[in-house]
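With one protein chain held back, the other chains of the complex are shown just where they sit.
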Amino acid sequence: MPPNQGNRTHGWMGIHRGHRARPLEWIAERGIFLVALSTILMIFLIFVFVGREAMPILFGQENSALIKPVIPPEEMDRLKPEELQAYLGLSDKAFRQMERETLRELMIVKQEAQEEIPEQLRNDPDAHLNTTEWSAMLLPRQWSGYDEPVYIWQPIGSIHKYNIVPLIIGSLKVTLVGLLVAVPLAVGAAIYVSQLARPRVREVVKPVIEMLSGIPSVVIGFFALLVMASVLQSVFGYQTRLNAFVAGIALSFAVIPLVFSIAEDALTSVPRSYTQAALALGASRWQTAWQIVLPTALPGVFAAVVLGFGRAIGETMIVLMVCSASVVSWSIFDSARTITTTIAAEMAEAVAGGHHYRILFMLGAILFAVTFISNLIGDVVIHRLKHRLEGKR
Amino acid sequence: MNPIPPTGMIIPTEPGRHFRAGKFDFWSFFFSGLTGLATLLILAILAVLLGNIIINGWPNLSWHFVSTIPRKDFFDPATTGVLPMIIGTTIRVFVMTIFVLPIGVITAIYLTEYAPTDSMLTRIIRAAVNNLAGVPSIVFGLFGLGFFINFIGRNLDEFLQNPGPVWGQPAVLWASLTLAVMTLPVVIVATEESLKAIPLGLREASLALGATKLETICKVVLPQALPGIMTGGILAVSRAAGEVAPILFTGVAYYMASLPSKLSDQFMDLGYHVFVLSTQSPDIERTRPILYATVLVLLLLTFALNFVAILIRARVRKKLRALG
Partner (left out) sequence: MPENALPKLELKTALAAASGNAAPLIEIKKLSLFYGQAQALKNISLSIRERVVTAFIGPSGCGKSTLLRCLNRMNDLIDGVRIEGSVRIGQHDIYAPDVDVIELRKRVGMVFQKSNPFPKSIYDNVAYGLRIQGVKNKSDLDAAVEQSLRGAALWDEVKDRLHTSALGLSGGQQQRLCIARAIAVKPEIVLMDEPASALDPIATARVEDLILELKRDFTIVIVTHNMQQATRISDDTAFFYMGELIEAGPTQKIFTNPRQKRTEDYVTGRFG
């Protein structure tokens, strides 16, 4: 090695500092990673904390029956502590803090409360029913005073009736109307904007339609309530002014921009080479759109509809403002109470930790599960489509 | 309706005739017209909706209206105002931004700069982001109630040994946090889009000069991505400003005599006020003018923000296309 090499290479010793040489950088990168993980955590937390409040209902541990078996205070000592705690419905902490005398007092209060229930109700078989059982929530029942078995959601009075069938029907009804209006309009517009319109028209129309998504749902609900409801009633001449039909149409305003942008995105992602090949063969713009582009992008349009469904079934304020009575009827010209509106309208009255409160959370959990699945389906379909189109290019 | 001739068929050509516009194609005309009509109809819906609100709302909008704190009976058009609602909405949106912007931007940085493409974890995070965007707003409300108020808030009260519930009840902080969770995907997606628009060459240049990855991100990538991050923030704000369902159980109040002064206070809200005015009014004909004016204020707020965001995003997208 020539002598002049010595000091030149000397500097290279510095590169051996190891990749842990920058602790701050290392910490910052871990931090970034953890924050990114928190997004997964959020989904997980939503799942856990909505589910947590609904848990007792889902596993049949809640008893909403008006009349429950009474344990006389004298028999207090025969009970195991956990049995006593469950009987009095106390939290772990409260139970531990209470003294024996207080617990006894509570038992007496409970006994007296049960004794105060009027004789008339006592003989009513409904008063002995746990209305949060799955059978009571899903099957029709002939309540006392009714001539035939019915589906009823009526969480007030002495006996809370928690049949969720009317709510599910209501949700599906409104959603269906919303989608029937929104999908043809949005997909038609997406085809027009992405395939047929001139570029200048496209540049104006697209952001304007996307602007529709910026309108808060209370504003759409307000518009439906004050303007649309009367107009539609005078046009179609049905009986109930505020019904699922009006709610569905108003709902479609919220769904259109979503379905439009996803469908438009899918249609534009069809490679240019496809359309140009067709156009070069002498097909018209419309033929190209119908025979080449639409079939290729069809999964994307399907995904748009699925995601639109998720958006529609989860929409709250529009439906809450337009209709709310819970009746079981598939007619769209009757009122409808949806899952979302029930939660929104009744949560304020529900006692935290009570069965009404828990059943509302259970409805939320059902809603979350339904939208989660529809989002997942839509997502996977879009991902595959994009993957396929990009792979082919 | 398949006028493309099958291959192999020879089309007789007459010189001169072929390039003239062919015979009128009914189906082409019909379907183009139909899709065009759908587009027009959507535009018409938007126009009627906005037109109706502006025409009916504008005359009722006054300085007095936006600067007055109403008394308990806010259905009276003569004395009412929406100042506390404007302030309440602004506060909750502002607090939300403080939380959502850093978390969203950092997550986006992880996804574009650090995450190995197509690893299982990256895909799960992306799926979580997309899914979060599709969760119904009312479910966020339940989440806020179950997690922030009943879990964190109550435990906080116990820990601080507050005599009564301070944090274990609806509050502007909890409403803001609930909205932050809800708008997280908006910020992430917008930031990611703008980060991807920055050419790889700039990152390589910085790294080749001996900058660390973090230095490259802070000094080269982020300054460039700023417009996109701002768009994300604005979109999140405009989305959150109009949302009512998530705050129903987490902080909004029907009426408050004073303005919120602490994070543990409840607040009045523009969107919720629209809901209250349109469904609880004793005399809807009498409240109609103030209702329209309130809706207009809400719309102006959200739309102005949205419009700015759309403009910035269009520019970012154009840049992206020019580079790609």
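Every chain is named by a letter (A and B) in the order it is written, and numbering of its residues begins at 1.
Methods note: a contact is a pair of C-beta atoms (placed from the backbone, for glycine too) under 8 Å apart; a residue touches a chain by one contact, two chains touch by 3 or more.
Source: prediction; values computed, not measured.
Which residue, B:Ile87, B:Leu156, B:Val189 or B:Ala211, contacts the hidden chain when the whole complex is considered?
B:Ala211
May I ask which residue of B:Thr117, B:Gln161 or B:Ser258 touches the chain that does not appear here?
Of the listed residues, the one touching the omitted chain is B:Thr117.
Please pick, from B:Val220, B:Ala245, B:Val276 or B:Val316, the residue that touches the omitted chain in the full complex.
Residue touching the chain left out of view: B:Val220.
Which residue numbers on subunit B touch the omitted chain?
Touching the chain left out of view, subunit B contributes residues 116-117, 199, 201-212, 215, 219-220, 224.
The rule we apply is simple: only the chains that are shown with their structure count from here on.
Would you mind pulling out the distance in Å between where the CA atoms of subunit A average out and where those of subunit B do?
Roughly 18 Å separates the two chain centres.
Under the touch definition given earlier, write down the residues of subunit B that touch subunit A in their complex.
The touching residues are 2-4, 25, 27-28, 31-32, 34-39, 41-43, 45-46, 49, 52-53, 103, 106-107, 109-111, 114-115, 124-125, 127-143, 145-147, 150-151, 181, 184, 188, 212-214, 238-239, 241-245, 248-249, 271-272, 274-275, 278-279, 284, 288, 291, 295, 298-299, 302-303, 306-307, 310, 314.
Quick one: in the complex, what on subunit A touches subunit B?
Within the complex, subunit A contacts subunit B at residues 22, 25, 28-29, 31-33, 35-40, 42-43, 45-46, 49-50, 52-53, 184-189, 191-193, 196-197, 205, 207-212, 214-223, 225-227, 253, 256, 260, 281-287, 290-291, 307, 310-311, 313-317, 320-321, 340, 343-344, 347-348, 352, 360-361, 364, 367-368, 371-372, 374-376, 378-379.
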